[in-house]
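Every protein chain except one is present and positioned as in the full complex.
The block that comes next holds chain A.
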Amino acid sequence: MGQDIGQTPTQLSHLHALESESIEILREVAASFDRPVMMYSIGKDSSVLLHLARKAFFPSRIPFPLLHVNTTWKFREMIAFRDRMAQEYEFDLITHTNPDGLRDNINPFDHGSSRYTDIMKTAALRQALDAGKYDAAIGGARRDEEKSRAKERIFSHRNAQHAWDPKNQRPELWRLFNTRLNPGESMRVFPLSNWTELDIWTYIYSEGIPIVPLYFARHRPVVERQGTLIMVDDERMPLAPGEAPREEMVRFRTLGCYPLTGAIRSDAATLAEIIMEMQASRTSERQGRLIDSDQAGSMEKKKQEGYF
């Protein structure tokens, strides 16, 4: 991407401009905070974020650790991919699972998606951030994903309880980010704020960024629940009497916990096919995530409580 543009002075293209903006944000974090951390969710946005972080600090290694909050219900392919990336790119990988949730065997089937997410993701994240005393947590959220995200700052302030106050955000002018914190407070930082889903895919395409194979269509064992295709990734998935997984050609537009992530029927087995399919598609990407449709304004509520 970041090409040497030769002798003619020129305006940067849209993707070049986004890349530079994100790199500038990542460097600002490294220069301004004592203990930054980067959230690593293993999805395509995380893959782009990881790529940008490598670029931002090259030839240095990424000067902060990557944190993966493991709910224990992630797709197996995600975990394998994560470990391979950590080895290949030599970043510090920290993983955390909520020990209380683990002890009580909190899972999406018996406890409902809302309670499960609250304990295994939101509370787990707070635990991990507190334990690491991180003062800045970098996330891959984009403003085009969801309405409440469209209003969040790039440097988004959190109080000592990790809560977001949407009515009291710091004005963010030019590229002048106010990175100052009082003791106990922290910052969430979103370098991909101005990227769209299409930008992410075209960037992955032009940079050859590795992503988890689950994004590509393949025959996978699925069951259909409330109109959503759920992949049976391991034997923990309870099946109703008479319910049997069937092989379908599916892929995922977004990755998370397999019992909560809907697959779509698709034949798109290459990046180019994914991008073509996306251009023709008429549904927004978070639709495949069950947690957002639990209640109106649910993402905003989760964010106020500390969810990413």
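Definition applied: a contact is a pair of C-beta atoms (placed from the backbone, for glycine too) under 8 Å apart; a residue touches a chain by one contact, two chains touch by 3 or more; residues count from 1.
Everything below uses one rule, namely that contacts and distances are computed from a predicted model.
S.K.: UniProt protein name for the omitted subunit, picking from "Sugar ABC transporter permease", "Aldehyde oxidoreductase domain-containing protein", "ATP synthase subunit a" or "Multifunctional fusion protein"?
M.R.: UniProt lists the chain left out of the view as "Multifunctional fusion protein".
S.K.: So one chain is hidden, and I want to know which residue out of A:A56, A:I106 or A:V189 touches that hidden chain in the complete assembly.
M.R.: Touches the omitted chain: A:A56.
S.K.: Have a look at A:E24, A:D104, A:D130 or A:E243 and name the one touching the chain we're not showing.
M.R.: A:E24
S.K.: What chain A residues would touch the chain not displayed?
M.R.: Given the touch definition above, chain A has residues 1-7, 9-17, 19-20, 23-24, 27-28, 30-31, 54-61, 81, 84, 88, 143-144, 146-151, 166-167, 169-176, 178, 180-182, 193-194, 196, 198, 202, 204-206, 208-213, 270-272, 275-276, 281-284, 287, 296-297, 300-301 touching the missing chain.
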